[in-house]
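Here you go, one structure.
Missing here is one protein chain; the remaining ones are kept as they sit in the complex.
And then subunit A:
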């Protein structure tokens, strides 16, 4: 269900090394507007690093990143305007939620809007409440994050990222720190988000999500893309030996 043919994200030869270790070995990737891409693969394959390079939490050391009209050549030091442009367009959700524990849930979502987008407190709070309702947590607005379950915290973190109106959302193993039940409520929010047409790149171990919600699945190993294609095809009929081995291991659990 990809909404358009417009390419929103394009990576060309993106590479990252830690000393002599190659973490990303020249990744080429295109993601269309409205596409939901799931990235799966064994630990240490470079999935998370790829995600973190896209919004420059880890600066890549080679290749180019294009997001919407922002083009970044990783070979050169990044300019301030390009970096803030990139961060404006890209929202991110972390495995460990990373809410600010000294602020109420509402402040967590409103503060970035005020500081980054220059919204007034009133505007920001209105938007925050709207998003809290959307993730089913309007009643938690005045609570502190510690009073919320992990699943609730992750839904709040999603609302916080959405409040800045990003063009694309990155999810870095959003349910890995949650028990299966709490993971489910987060996945429900992500499914709704996918339906609404949000462009999403999701690093995940949730094979159900990869198969049923995402449009495209990409398998990574050793810093390379092993295989990429329509999710149902890849999940049900993988071509590559490395993919088959990985999916077998997942299913045997």
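Throughout what follows, a contact is a pair of C-beta atoms (placed from the backbone, for glycine too) under 8 Å apart; a residue touches a chain by one contact, two chains touch by 3 or more; residues count from 1.
By our rule, contacts and distances are computed from a predicted model.
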Name per UniProt, for the chain absent here [options: "Cytochrome b", "Arginine transport system permease protein ArtQ", "Peptide ABC transporter" or "Oxidoreductase"]: "Arginine transport system permease protein ArtQ"
Residue in contact with the excluded chain [from A:46, A:112, A:223 or A:238]: A:112
Option from A:70, A:164, A:178 or A:247 whose C-beta touches the chain left out: A:164
For subunit A, the residues touching the chain missing from this view: 55, 57, 84, 87-88, 90-92, 94, 96, 98-102, 111-112, 115-116, 144, 146-147, 157, 160-161, 164
